[in-house]
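Omission of a single protein chain aside, the complex is shown with its protein chains in their original locations.
For chain A:
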Amino acid sequence: MAERKVSVEAEVGLHARPAATFVQTAAKAPFDVSIAKAGGRPVSAKSILSVLALDVRQGEAIVISADGEGAEELLDRLAEIASTV
């Protein structure tokens, strides 16, 4: 299981464009991808409903994880999206 912990830096948090880009990227993976707030319950990173419901604000940390061929690269990409201002 690969994992990244990153701080969400977009002013709007993980909503609107950052959320849509994040979910669209995760959804392309052939394996499960999850997202959680630090210490929180993981939800599917492929579901815009789940990600919006998670309500991650600017400056909050998230943990994203995945397991499968290419998981490391995907998590790098998702971490980049999340940490982009």
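In this text, a residue touches a chain if its C-beta (ideal position, glycine included) is under 8 Å from a C-beta of that chain, and two chains touch if they have at least 3 such contacts; residues count from 1.
Following the convention adopted for this analysis, contacts and distances are computed from a predicted model.
Per UniProt, the protein behind the absent chain is "PTS glucose transporter subunit IIA"; the candidates were "ATP synthase epsilon chain", "NADH-quinone oxidoreductase subunit H", "PTS glucose transporter subunit IIA" or "Arginine/ornithine transport system permease protein". Of the candidate positions A:I48, A:V63 or A:A79, contact with the unshown chain belongs to A:I48. Annotation for chain A: contacts to the undisplayed chain at residues 12, 15-17, 19-21, 24, 47-49, 52-53, 55.
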